[in-house]
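Let me begin by presenting the structure, written as structure tokens, before commenting on it.
The other protein chains are all here in position, but one chain of the complex has been omitted.
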Amino acid sequence: MILRIVLSVAIVAALACVPLLLPDAYVNAAIQMLIAALFATAFGYLCGQGGMLSFGHSAYFGLGAFAAIHAMNAVGGEGLLPTPLIPVFGAAAGLAFGLLAGWFATKRSGVYFSMITLAIAELVHALAPHLKETFGGEGGVSTFRMPAWGISFGASGDVYWLALAWTVLCVGLLYLLTRTPFGRMTVGLRENTHRMKFIGYEVHRPSAMVFAISGMVAGVAGALQSINIEAANYVVFETSVSSAVVLNSFIGGVRVFFGPAIGGALMSFFGYVTADMTRSWLLYQGLIFVLVMMFLPRGVVGEIVFRLQGGEEERRALRPGTLAVSAVGVLCGAAGVVLLVEIAQRLFAEAYPGAAGGWPPVTVGGVDWSPLSPVTWLLPALLIAVSVAIFLRGRWRDRAAGAAARSEEATR
Amino acid sequence: MEQLLFAVLNGVIYGLLLFMVSAGLTLIFGMMGVLNFAHASFYMLGAYFAYSLQAWVGFWPAIVISPLLVGAIGIGVERWFLRRVHKHGHAHELLLTFGLFFIFSELVKLVYGNYPVDYRIPDFLRFAAFELGGLDYPFYRLFIGGVAVAMFVAIWLLLTRTRVGIIVRAAIYRPSMVEALGHNVPLVFMGVFGIGAALAAVAGAVAGAFYTTNPNMALELGVIVFVVVVVGGLGSLEGAMLASLLIGLTTSLAVAVDASLADALDLVGLGDAAREFGGLLDADLRGLAATLPYFLMLLVLLLRPGGLMGEGD
Partner (left out) sequence: MTDPVLILDAVDKSFGEARIIRSVSLEVERGEKHAVIGPNGAGKSTLFHLCSGQLTPTKGRILLDGASIGGLPPHEVNHRGLARSFQITNIFPGLSVFENLRLSVLRRRRRNWVFWRGIAGLKETNRRTEEILAQVRLTARAHDLASALSYSEQRALEIGMTVASDPQVILLDEPMAGMSHEETAYAISLIREIAEGRTLMIVEHDMDVVFSLADRISVLVYGEIVATGTPERIRADARVREAYLGEEAA
């Protein structure tokens, strides 16, 4: 317990030092990572704790963003609600709409629930452009951060600290919530709603409440985004916002509390880093997601936690040697796929002359690749083959070791 | 008046198109319990493949070969992806198809670019079916509707009149029992998945030439198709048909009617108050057409949660 508190404080302290150590561009990226982590935590709370898979979380994020924008324009960062407290409006908007939508959505479960959340988000998405006064039409709504509490909020460091404070507050409170009776009731809903009814639980109200809390935290994340970019546009209601949070959270792993946050932060970091290098980031994101769903169904963080807590057999994958081999496999595979995708992307690009203009080489990673040279295609193929071989070997070994352990147990 | 007739006709045709895509989705759901997010991707792939193929082999072979290719992809998805994660439950399967949907869209963007491709109706099909009030009605729309009706009849005959169809219907209700009777249920699942994908691809190959073929077509149609399946009742073919037509007609008529909610409120004398209130109430119904399917879905979920033809939860 004490170790945990010390560790948490250390992590927060380290995060707080980011603006002092890194250049501005990276601080901006870090702000986006915090927002993505908070948003993913909100989604993960609903999905991992409450067992409700929402495909429409953009609605709560977006409403939070617009609530914050309008609050900033109306209050002007003065009085009782200065800039640092603006996310309260995002929270209120997310909570209110979350209660309404959650009331409908949680009347059903499973696939139906998912479809209702998607439909509600699409409804908001389709309506937003028609409500120009609220959502500002094509141009969106913009605002300015006002100084407050002696802080100018002009530098990105100030915004970072604001975002960090809110993220830590919300994630921390949600985490504590999971350890209360209400939190235990929530996992009961996830595990077996039917049984809950027969031990005396009315399940609709708590489900709607969990949904609303998730919407509230998503609203805070949206508000932080508005504060950060000083604008909001109805683009925040797009399906891609909802899908990104689903992908990120499951890549991290929704069953461990901090899985979605880590997934969200990492994926948003990769997105930021690769934004200038590739046009295919979304494809990579999709590929990572599908691979994780197929081979690491617990998610990346979930798998690590599972292995750390497991017995000898689970821990075997964490030995330095095994880990190094796995890393080589992952890197080879990633390099092969990226090379292939990037070469293909340039070949299919409109600027490429194709057959008519001959087959000039394309440049990827500073190297010219001729589409007619076998090396161009053999190298990525080889890299992928190495990766697959390493993976198959690992699986074969796992199986053999598992069988050996079982037979040993049997003879004992 | 002619305009209204055109709107009804367009609505029916659009509804039939929705049916072509939702038929496979609802069959797959009914049978395997998997809500296939990637289903609309098959529709998109059908259109793109047909576009590429027609340059080589001509229009008719293209709209035949394209669904076959997509059907093969569908079989691969079931065999190598879905079956692997089956043990993790339906939510996991849903998420996996969601990821595949993402990948298909991005691959299409990679190969064909972000903008619509120039997939057009062949010249020999570009003529007016009839004229009404001085307006030509394109034959191709009727062609789309005809394909959909033929498909409905074919599926229906297949399901009710053939041995395979009986096994499929039985597998929907009692998969373990059908397996116990010695039928190869995984094979049946794979087949249904492939056929479902191919059906969606037929819709894409035929309709892509008339509407636009772009990388967002899967998402745009996909969400509406979900609405169709939920409104119709998951697993019900007749329900899918009914809901498709209902949604096709409401959307098309809303576009045709030049009015706002405030105009409707005029009937009870509240029109001006509504206009003053502004916002949604004063918005043009034409602009709100896209939102009607969702309202319809929420209404159905509240009043008849199992869908129009469904059987409860």
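Should a chain be cited, it is by its letter among A and B, assigned in written order, with residues numbered from 1 in that chain.
The working rule: a residue touches a chain if its C-beta (ideal position, glycine included) is under 8 Å from a C-beta of that chain, and two chains touch if they have at least 3 such contacts.
Note that the structure is predicted; figures quoted are calculated from it, not measured.
A.B. asks: As a test of the contact rule: which chains in view would the missing one touch?
C.D. replies: In the entire complex, chains touched by the missing one are A.
A.B. asks: Among A:Ser8, A:Ser152, A:Thr180 or A:Ser240, exactly one should touch the missing chain; which is it?
C.D. replies: For the chain that is not drawn, the touching residue is A:Thr180.
A.B. asks: Taking the full complex into account, find the residue in A:Ala68, A:Val141 or A:Met196 that is in contact with the omitted chain.
C.D. replies: A:Met196
A.B. asks: Per the definition of touch given earlier, which of A:Gly188, A:Gly263, A:Gly286 or A:Gly299 contacts the omitted chain?
C.D. replies: A:Gly188
A.B. asks: Residue-wise, where is chain A in contact with the chain that is not depicted?
C.D. replies: Residue positions of chain A that touch the missing chain: 176-177, 179-185, 187-188, 190-192, 194-203, 206.
Everything that follows uses one rule, which is that only the chains that are shown with their structure count from here on.
A.B. asks: If we count contacts the way the header does, which residues on chain A are in touch with chain B in the complex?
C.D. replies: Going by the criterion above, the answer is residues 53, 55, 104, 107-108, 110-112, 114-116, 118-120, 122-123, 126-127, 129-131, 133-134, 239, 243, 246-247, 250, 280, 282-283, 285-287, 289-290, 293-294, 297, 341, 344-345, 348-350.
A.B. asks: Mind listing the chain B positions that touch chain A in their complex?
C.D. replies: The contact residues of chain B facing chain A are 29, 35, 81, 84-85, 88, 90-92, 94-96, 98-100, 102-103, 106-107, 109-113, 219, 223, 226-227, 230, 234, 278-280, 283, 287-288, 290-291, 294-295, 297-298, 301-302, 305, 313.
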